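The structure follows.
One chain of protein is taken out of this complex; the other chains stay put.
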Amino acid sequence: MNLDDTPEEADFRHRLRSWLHRTLPTLPPAPAADDWPARRAHDCAWQRALYEAGYAGLHWPCEAGGQGAGPLRHLILLEEAEQAGAPYVGAGFVGLLHAGPTIAAEGTAAQRARWLPPILRGEEVWCQGFSEPEAGSDLAALRTRAVRDGDSYLVTGSKIWTSHAQIADWCELLVRTDPSAPRHRGLSWLAMPMNAPGVTVRPLRTLAGSTEFAEVFLDEVRIPVSCRVGAENDGWRVSMVTLSFERGTAFAGEVVACRRTLGRLARAAQANGAWEDAVLRRRLGRLHAEFTALWRLVQANVSEAEHSWRSGESAVPGVGGSVFKLRYSHARQELYEAAAEVLGPLALDARRNWTADRLSALAYTIAAGTSQIQQNIIAERILGLPSGRWR
Amino acid sequence: MNLDDTPEEADFRHRLRSWLHRTLPTLPPAPAADDWPARRAHDCAWQRALYEAGYAGLHWPCEAGGQGAGPLRHLILLEEAEQAGAPYVGAGFVGLLHAGPTIAAEGTAAQRARWLPPILRGEEVWCQGFSEPEAGSDLAALRTRAVRDGDSYLVTGSKIWTSHAQIADWCELLVRTDPSAPRHRGLSWLAMPMNAPGVTVRPLRTLAGSTEFAEVFLDEVRIPVSCRVGAENDGWRVSMVTLSFERGTAFAGEVVACRRTLGRLARAAQANGAWEDAVLRRRLGRLHAEFTALWRLVQANVSEAEHSWRSGESAVPGVGGSVFKLRYSHARQELYEAAAEVLGPLALDARRNWTADRLSALAYTIAAGTSQIQQNIIAERILGLPSGRWR
Amino acid sequence: MDFRLTEDQRLLRSETRRLFTALFPRERLRQSVEAVGEDFDRALWRKLGDAGLFSLRLPERDGGAALALPEAVLLFEEAGRALLPGPLTATHLAAGLVPGAAEGTCVVTAVDRPGPAEHLATADALLLLDGPRPRLLPAAQLSGLLGALPDSTDSTDSIDPTTPLHLLPRLPPPDTTRPIPEAAASRLLLEATVLTAAQQLGSAGRTLEMAVDHAKVRTQFGRPIGAFQAVQHLCAQMLVRTELARAAVYAASLTALPPDVAAAKLLADEAAVRNARDCLQVHGGLGFTWEADVHLHLKRAWLRAAQWQTAARAETALAEELLADRRSVPPQTIVNPLGRNPERPANRQ
Partner (left out) sequence: MDFRLTEDQRLLRSETRRLFTALFPRERLRQSVEAVGEDFDRALWRKLGDAGLFSLRLPERDGGAALALPEAVLLFEEAGRALLPGPLTATHLAAGLVPGAAEGTCVVTAVDRPGPAEHLATADALLLLDGPRPRLLPAAQLSGLLGALPDSTDSTDSIDPTTPLHLLPRLPPPDTTRPIPEAAASRLLLEATVLTAAQQLGSAGRTLEMAVDHAKVRTQFGRPIGAFQAVQHLCAQMLVRTELARAAVYAASLTALPPDVAAAKLLADEAAVRNARDCLQVHGGLGFTWEADVHLHLKRAWLRAAQWQTAARAETALAEELLADRRSVPPQTIVNPLGRNPERPANRQ
């Protein structure tokens, strides 16, 4: 048990840190939150910079164009980038962290050659079309259907919660190809060009006022069969295979960011006098413990993942993922509630620091598995309690 | 909407208060907690005093020997008695608040004549034999069986959580008379003399170290059929009928007591310096709000009950009961956790004030319907949510 | 004692609900959400005035209904439920003190300390409750005050899209304001607190209703989500919070005693904020959209929780009460000044 960098890790960290310090000051300022074309350009430029420095696809396998690094190396990248204030992965998220790895694992050689390099170079942006209005927590209930028509599928239905849909080139789509098969069966995974006729994107305004998400309406969209990754009706497994790439690093950068925010909150409280309030002070102290421990939990989970990866085991999401997600979602909300307490009445001003974060934090106990579902998973899959028949 | 005594209520309160102030100083000091014969004597003497002053069975119907007063009058009695520091009903609890009202409602004239007067006069003590080790939250699953043998039942099984079993004269018993009938059906209500051959009482030590409860083992105990109240196999309904006597006054005295405790806590904190801790101070302030509102909720529930009672409606346990019980159980635990905070390290000394109360408060979210069950009841019966099939 | 609504009070509540639904249906609410920076709806304000929302407690000879705080609380509960916009509490308090407030021809806002002031750019007067005697800043001085505010206090970035805010770094000096000698700020503050708590209560009740309605119809895993214990228990706790807050708010409207008022505000704030949060959780992603009304309740609840007595102030005051009063407000000695005392409307002529 140790928390120290190996000499190789220290060397990697050192070189990375130097590069970040050289590179970040040369980046243009972040564009306005709702200027999506500018955000796309900004995020892609950052990905291009990573690519040129040899950091693109750090954790992707070498044969997919990546660097073949393990989870620990990936964690160092996330940690250092966040500490240095580097841009968030942004528009690159789905391509680099979901669609890309899926294609790398399940795609044909031709599919890999077509789709992976543009992701790594920051040239093509992907979005995700999994969720549907009627299939929220219950993803297996999705209804968008694809009917085979010669060398194509004709896809009709609608998707929701699709980030970056308005600027994406491709959409990884989960559709029902066998309407008679029950639930998880009968689904297929398709790569859909977002400029195909019949695709309509409607931005979805969140309660934070942002247009981060969109609804995507599909009206007989023609998608070549060659865009299907994996076998027909095997889409559930294909889409889940990427979860095995989740090697404990999800939200790792965010935890680093939360720890920095907490420090800023304490200094802001000191500056505005809120620090005099012992209740608030102890609340911030408790959050310090919380995020310190969450960071340790990340390190523990990534250490496990590194071990599995080195052993060549197909990493299955372990104890760590759900446990971490459940607690982190809650802690993040607590953090921004404490921020509102530090701000006092200024928390009612939407332009203040932390106000938008307070609002967007509300999604954390809902998105990517509600806290209720996470608790079911922990109880049944980890603790082995009998099934509550909730699915 | 008003919170003021009517002239009649004010008069009743005034006379009661005078009597309490005259009478309480004449009572002997409370006996040691584990001296059960002395506690019986003490509790019965207090009941006798109430009887002689005309306050016994205040809320019982006149035809059952009571005073025929409504819930509001009963609330005044509970409030004034607690404020004056009068003894708790103690050993009289089951007789006065459950078995007695059940007999009054469902018993024959002979049964009422036999059992009710000694309860009111503090001469006979009752205990309750409903729960069983395998039937906790799920009371309908109980197994103790009664086999008809001529003019008697032969009862075999065991009961648990029976308060005052070691000093009781009678036990109200719920037994299975038809083993083939499902769950709620096939149960009967019997009055069992505790000195009958085959009855064995084993005190059950709680985590607070007290012997408040007992297990009662029944080995072919012969109980005359004349001791059955209500029809054979109708025991579930008979035992539930008393719930309609629960007119919002359950725990009302305890809320008054909690408010007094809270005031004492604040003064103790001021005396020992804990008051300097702003976190603790605000915690006590919050508890003040909590118990203030709980008392208002009692007043609201009792006002509703008074109205039903005056209209002659058979009072069904309404919104109030479960809502109040759920929140009060939690608040009581919070109160004694705050007490431990006031005591600081002295909370580790079992002899200090509040330490035993802290331990016994742990039972509140379990006994008389766990908090989980209370929430189910609220969700399904009050809010009308679909059944979760938890029963 | 009869701590139930009277028949008249029940009728008042149901009539008020009907009226508010007619005056301010959901479409109007959504219009007002999108109408950022647009004019305040003075027509609605006058209709609320006609309905007696502001004049309710004035004597009949002054055009009021001679009712008391408990009735006002019932109306404000409905206002919170309907998310009625505007400085309702301040204008209600100003009835009888500021001409036109009772009728809704005048819009009055109020503050008791530096910080956010709602609808300041619209208001015809600002009521200041920062000392023992209330004081008034009339419209003419108000525009001067607005002009002197730094840019960063521009009204359009209130977190609540239906309540424009200005952040006042300090209150206007006494020489710019007119004192109102006949009224006591402490009493107005208690009333403002109770009426704000009443709106929180109404909002809490509404988000509970929204959560339950959604849980009955939304299906996941082949069942209505309301059949899952996790959702059931969320909803059950929402009801508990609402009913506890209700008991506290109604009692405070009867006694107007500081501990009752503080308890009412603390518990109603908590009920409104936490119920809105839980309502959002029950709605899942659908509740996270701008189109859903959940966030409007949450944001208004945050805003009201920051007004008058905050949680920190209420808890601190309640703690002090524990030491001040040996018997911590023994229930049986409570008198009912507002319910019984006929002098109050007279005070306000």
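The first chain written gets the first letter, and so on, giving A, B and C; residue counts start at 1 in each chain.
Note that in this section contacts are C-beta pairs under 8 Å (C-beta built on N, C-alpha and C of every residue); 3 or more make two chains touch, one makes a residue touch a chain.
Keep in mind it's a predicted model, so treat the numbers as computed, not measured.
Asks: So there's a chain missing from this view; which of the remaining chains does it actually touch?
Replies: Across all of the complex, the chain we cannot see touches A, B, C.
Asks: Out of A:E80, A:E106 or A:E124, which is the one that touches the chain we can't see?
Replies: The one listed residue touching the chain not shown is A:E80.
Asks: Just one of A:G85, A:P179 or A:G263 touches the chain that is missing; which is it?
Replies: Touching the chain that is not displayed is residue A:G263.
Asks: Which listed residue, A:W19, A:Y88 or A:W295, touches the chain dropped from view?
Replies: The one listed residue touching the chain not shown is A:W295.
Asks: At which residues does chain B meet the chain that is not included here?
Replies: Residues touching the hidden chain, for chain B, are 131, 133, 136-138, 141, 160-161, 204-207, 209, 277, 279, 340, 344-351, 355, 359, 362-363, 365-367, 370-372, 375-376, 388, 390-391.
Asks: Could you list which residues of chain C touch the chain missing from the display?
Replies: 228-230, 233
Asks: At which residues does chain A meet the chain that is not included here?
Replies: Per the touch rule, chain A residues meeting the hidden chain are 1-6, 9, 13, 72, 76, 79-80, 83, 256, 259-260, 262-263, 265-267, 270, 281-286, 288-290, 292-297, 299-300, 302-304, 306-307, 319-320, 323, 326-327, 372, 374-376, 378-380, 382-390.
Just so we're on the same page, only the chains that are shown with their structure count from here on.
Asks: Tell me the chain pair with the top count of C-beta pairs in contact.
Replies: After counting contacts between each pair of chains, the winner is B-C.
Asks: What is the chain whose Cα centroid lies farthest from the Cα centroid of chain A?
Replies: Chain B.
Asks: For chain A and chain B, let me know how many angstrom lie between their CA-based centres, rounded off.
Replies: 54
Asks: At which residue positions does chain B touch at least two other chains?
Replies: Each of 282 in chain B touches at least two other chains.
Asks: Which chain C residues touch at least two other chains?
Replies: 228-229, 231, 312
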